[in-house]
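The block that comes next holds chain A.
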Amino acid sequence: MFDMTPNILRNFFHKSSTRLYPKETRQAFGNARGELYNEIEACIFCRTCARKCPSQCITVDTKEATWQCDPFVCVYCGVCVENCPKKCLHQKNDYRKPVTDKEIIFMKGETKKKKCEGDPQET
Partner candidate 1 sequence: MKEVISTTKGTVVSKTVDMKKDGYRFVTMSCVELDADTVDILYHFDRDLHLKHLRLTIQKKEAVPSVSLVYFAAFLVENEIQDQFGIRFDGLVLDYERTLYLEKEAPDAPYCRISVSRDVKSGED
Partner candidate 2 sequence: MARTIIPFGPQHQVFPEPIHLKLVLEDEIVKEVVPALGYVHRGLEMLADVRDFHQMIQICERVCGICSTIHAQCYCQGIEELMGIEIPDRARFLRVIWAEIHRVQSHLLWLGLFADAFGFESLFMQCWKIREKIMDINEATGGNRVNPSINIIGGVKRDMNPDMAQWVLTQLDLVEKEVNHLEKVLLNDYTVKKRTVGKGVLTREKAMELGAVGPTLRGSGVEQDIRQIGYAAYGELAHRPVVGIDGDAYSRNRVRFLETLQAIALVREAVSKLPAGDISVKVKGKPEGEVVTRVEQPRGELMYYIKGNGGKNLDRLRIRTPTFANIPPLLSMLPGIELADVPVIVLSIDPCISCTER
């Protein structure tokens, strides 16, 4: 009849399991995949990320040297990060914060000189 009671009593004498979120923020795990960002200086605009992305949220313009990502379409799978030939794409461990208006990450870099234009393999 009172089979749940021991569990409830045990909970009384244990430390509360609640994470008091806004007061104490928990450190994210080192492996966690969060916000995506690009080190635009290193980016060669090779479009590998745009091609590999399963939700097609990245748009790259090689001529104009722009990198765009729609964070509201991104599914935080990390495929682009793994495939980036320059390793300039990174994911923070923290999640992206909620917002009240839609936004698009737009980055403009410098157009690279001939030597590595459009060739992802070249380093």
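Candidate selection criterion: all candidates are chains of the complex that A comes from, given by their letters.
In this section, a contact is a pair of C-beta atoms (placed from the backbone, for glycine too) under 8 Å apart; a residue touches a chain by one contact, two chains touch by 3 or more; residues count from 1.
Keep in mind it's a predicted model, so treat the numbers as computed, not measured.
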| item | value |
| --- | --- |
| Chain A: touching candidate in this complex (1 or 2) | 2 |
| List of chain A residues in touch with candidate 2 within their complex | 1, 3-4, 6-8, 10-11, 17, 29-33, 52-55, 75-79, 82 |
